[in-house]
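A short worksheet on the structure shown next.
Just one protein chain is left out here, and the rest sit where they should.
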Amino acid sequence: MGKAHSNAYSKVNMFFDADAHVVRKAICGRDASGVSQAAKKLGWEHTETDWRKLASRGDVDVVDINAPSYLHKEMAIFAANEGKHIFCEKPLAFSTADAREIIDAANKNGVKHQIAFNFRFAPAVRVIRAMIESGRLGEIYHFRGHYLQDFIISPDFPKVWRLDKTVAGSGSLGDLGAHVIDLARYLVGDVKSVIGISKTFIKERPLPEGMTGLSGVASKDAPREAVDVDDATSFIGEFENGALLQIEATRFAAGNRNNLSFEINGSLGSVRFGIERICELEYYDAACDAGLQGFSTITVTEDIHPYAGHWWPAGHAYGYEHTLVHEIYEFVQSVANNNPTSPNFVDGMKCTQIMEAVDLSIERRAWVDVNSL
Amino acid sequence: MGKAHSNAYSKVNMFFDADAHVVRKAICGRDASGVSQAAKKLGWEHTETDWRKLASRGDVDVVDINAPSYLHKEMAIFAANEGKHIFCEKPLAFSTADAREIIDAANKNGVKHQIAFNFRFAPAVRVIRAMIESGRLGEIYHFRGHYLQDFIISPDFPKVWRLDKTVAGSGSLGDLGAHVIDLARYLVGDVKSVIGISKTFIKERPLPEGMTGLSGVASKDAPREAVDVDDATSFIGEFENGALLQIEATRFAAGNRNNLSFEINGSLGSVRFGIERICELEYYDAACDAGLQGFSTITVTEDIHPYAGHWWPAGHAYGYEHTLVHEIYEFVQSVANNNPTSPNFVDGMKCTQIMEAVDLSIERRAWVDVNSL
Amino acid sequence: MGKAHSNAYSKVNMFFDADAHVVRKAICGRDASGVSQAAKKLGWEHTETDWRKLASRGDVDVVDINAPSYLHKEMAIFAANEGKHIFCEKPLAFSTADAREIIDAANKNGVKHQIAFNFRFAPAVRVIRAMIESGRLGEIYHFRGHYLQDFIISPDFPKVWRLDKTVAGSGSLGDLGAHVIDLARYLVGDVKSVIGISKTFIKERPLPEGMTGLSGVASKDAPREAVDVDDATSFIGEFENGALLQIEATRFAAGNRNNLSFEINGSLGSVRFGIERICELEYYDAACDAGLQGFSTITVTEDIHPYAGHWWPAGHAYGYEHTLVHEIYEFVQSVANNNPTSPNFVDGMKCTQIMEAVDLSIERRAWVDVNSL
Partner (left out) sequence: MGKAHSNAYSKVNMFFDADAHVVRKAICGRDASGVSQAAKKLGWEHTETDWRKLASRGDVDVVDINAPSYLHKEMAIFAANEGKHIFCEKPLAFSTADAREIIDAANKNGVKHQIAFNFRFAPAVRVIRAMIESGRLGEIYHFRGHYLQDFIISPDFPKVWRLDKTVAGSGSLGDLGAHVIDLARYLVGDVKSVIGISKTFIKERPLPEGMTGLSGVASKDAPREAVDVDDATSFIGEFENGALLQIEATRFAAGNRNNLSFEINGSLGSVRFGIERICELEYYDAACDAGLQGFSTITVTEDIHPYAGHWWPAGHAYGYEHTLVHEIYEFVQSVANNNPTSPNFVDGMKCTQIMEAVDLSIERRAWVDVNSL
């Protein structure tokens, strides 16, 4: 993710007319030589090996938290107390209570805070949001979404940090489900109650010797350790506004490399979106002439589409990283102009709250009201 | 459905080498002139207006039950007692207990019985079943399916019999969900436990003056009556073999005319199927060469595919009604050769059992073990 | 094709309110026992082994010509002289001159004549035709279509009759291209001039011992014979109305089982259609709101769509053979009510004329005006 964030900071001023000039001032890593190489490659002026020192630098206005999840809370509170504006990777925290502590620290210090729910910034998602707000889809009846991956499906895939509860906090639900939950909230509204089920299909995995990308290398005779996070989580629920919710997150859907998709059905129309075809949006308009109704595939790459005009001519694809550029551009604008950020840590907290409710519903085998947490 | 069944009986011998010659002997309807017209149009030799008389005719070996759902039980037991083999539309019955009574009557009388879960007979579904049985997909982790329609989405759509619990027994779950449930059972296995949620989005509807196809006509000032069936039902659960289950049935998914779709993920591959593209099957084979893996779209129309070779050359589409021809052909073969039928009333009962469990889970807001019913 | 035609005659009265009752009176085949079996299976009352006798029967009003192409001319003229209305498989004839002779015979005898360009009767094609006629697509700029198959791609596929010029008249152009040409004419208009190129990729093939479906069986040591028809033909041209034309027909497009597809672009919109997804139509409407424009996938299965309401509820697929039922229904109506037929032998002749122009353009390596033939 360091690469994706660095790239985003380098693009903001090249592709947008931002009201502040972004300087990649300093990057932090545990290993001096490693971080030095990274700084050179990714275009950062200085390096630090102690994140507290970075967050205390006088020449830094904004801190971007991009460390393993279990460090988010400590880092965010420290940065807030140093008076830095904060851009934080998801999840904000491992519990609703922790999230509330972070928000308190940020509020107390009056710093801007934003959470990296970057898929909100896919142009197609913005178009959907505008459709729903303007009433184009009518009353919303259904949100059904899933995030399907398959990269750990082999029983020999090692127990990397993402499969370690202490470090990652959660498995498929926190890593993948969080994105779907945030999109559901962003587009349809707050969630009232949920009940879920989860599975850890592969109970033990070999310990890796090192990481490569999302994966790792484990020798043939590597000792095996119990996996303590969920391989898959599925849940149903209800929104505050009465719409039904169905969400599934899994790392065991063979052939689905990165299939975050959802469909929303309303009384006047429906939309479908999938992140693998990020430039496309499917839209059914019940108001079309009888006999000519159907889902249309909109290539969301025109000047008229949010953000798209800043890139290439119509029909020229953008990619995954562009969503992060858009989000960081908006964050920069909020900081520069002292405007509210969105999504902010409250959105991060509400997502955590829903995930906590799902976890609790699984533990208790009972429905859980989100607001009870 | 009378048209679809009549068509199927007329096709069995034309397209298959069945071991019995099917004669459309007699058709029954409440109205003498209506049934007479139907008989002429649909090719039946005789007519009856009393279904008991039809089921007692000496020149009839097989009774096809195609009446509103609430009549299935009485008709099936009567026909069984008359020693007739029975082909019954779904649902078999409104309760597991009723279904067991029917099965008992059939067994006592030694008659063949088959239930119209015709989507099992889509060539693509047969291919999937063979794949799973032969281990091509490996261990199964996920079944996620839905049946989405939108034909009653307008609040002015009248309260036709399908929206009347006394006649239809159930709403989206019984009408649509039943098909998905049966496919889940057929392909993945028996279901252990479920929990669901349902909604009736439009609480009152105008009373119709008459039916036209699936719809009806209601005058502007027609009195409105409460709808007592579900508009949408969503549930999650677990199979006996440990796989996860996610199913949704709704009549409020704008733009989805008849979208019965499912995806099954296994350790070695995945499949996707949707009834609107009935001739296609998507298959992901994890054993393909690295870098060349992906879901392939198989046009299930070749001689090598189940049933397909009886119709047209490769790539020439067949349609919905063909599934019923296939099923009735198999039923005719079972009757002619005194072989077991499949799916039979036990499959009908097991589907009802799952639906009952879902209903109970909604009522109690708690997980329900299917086998407890 | 005998099966497809028989099926169509058996369906006309079951699914449509035709103004005549169709009786499958007699079927003709060379072999008495074979034709007797066929009659039983396909539901014909009588058999003949001499086609002239069949075409002279007093109890026959309509003759359906479904024999190898080289016999069409002789049969059609004979039937016309016997005063029978004629439904003829494509191609009408091997040359424009032959086609004109047939038309003359039909006109002289005042019989109805129709040619089996059944894809005109796909509901989606009818919708497109209506769109163009009503001006929905505006001025037409482009027709690009192809018919891609792959069933003879193996060099060991035998030289069946379809690869024999004397019997089949033509290869990919006549068998496949003819359908695309007819659709181009039906939808966009008459063709002014063409130039093409063709290839016979596999020059020699083993002689088969017998036919099975479209294929045949050749022993390993079967003698090989030169193939004298085209494996693939591609051509470009111009319509009388100034639109551009691009058509390709090939039996060497691996993976394309039966891919007849076309796209039409007009000043106000575009359409795309492919026969493998016969129930679908893609439509781009330039009049949609800015930012929400895209090709929509219309499921052409609603009551409002031509023919579709006679079959199943919305979203329930029909197949290839339904196009022939629709065409034969229209033919029956024309005969019953003494109305003009469409497409008739003049359409058959005009298609042959274009194919002849393409062949000539290949031979001469020069543009050919269609009307010069």
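Letters are used for the chains, namely A, B and C, taken in the order the chains are written, and counting of residues starts over at 1 for each.
Convention: a residue touches a chain if its C-beta (ideal position, glycine included) is under 8 Å from a C-beta of that chain, and two chains touch if they have at least 3 such contacts.
The shown structure was predicted, so the numbers you read here are calculated from the model rather than taken from an experiment.
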Full-complex contact with the absent chain, from A:S172, A:T301 or A:S334
A:T301
Touch with the missing chain holds, among C:H5, C:H72, C:H85 or C:R144, for C:R144
Of the listed residues A:G210, A:G319 or A:P340, which contacts the missing chain in the full complex?
A:G319
Cross-chain touch to the chain not pictured, restricted to B:G110, B:G210 or B:G291, is B:G291
Residue numbers in subunit B that touch the chain omitted from display
127, 281, 283-285, 288, 290-299, 302, 304-305
Had the left-out chain been drawn, it would touch subunit A at residues 3-4, 6-7, 10-11, 13-15, 41-43, 149, 151, 213-214, 256-259, 275-279, 299, 301-303, 309, 311-322
Touching residues on subunit C - with respect to the absent chain
139, 141-142, 144, 146, 148, 150, 153, 195-197, 199, 201, 232, 234-238, 242, 244, 246, 248, 250, 252-256, 263, 265-270, 284, 286, 293-295, 365-367
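One rule holds for everything that comes next: only the chains that are shown with their structure count from here on.
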Taking each chain's centre as its mean C-alpha position, how far apart are subunit A and subunit C in Å?
53
Going by the contact rule already set, what residues in subunit C reach two or more other chains?
299, 302
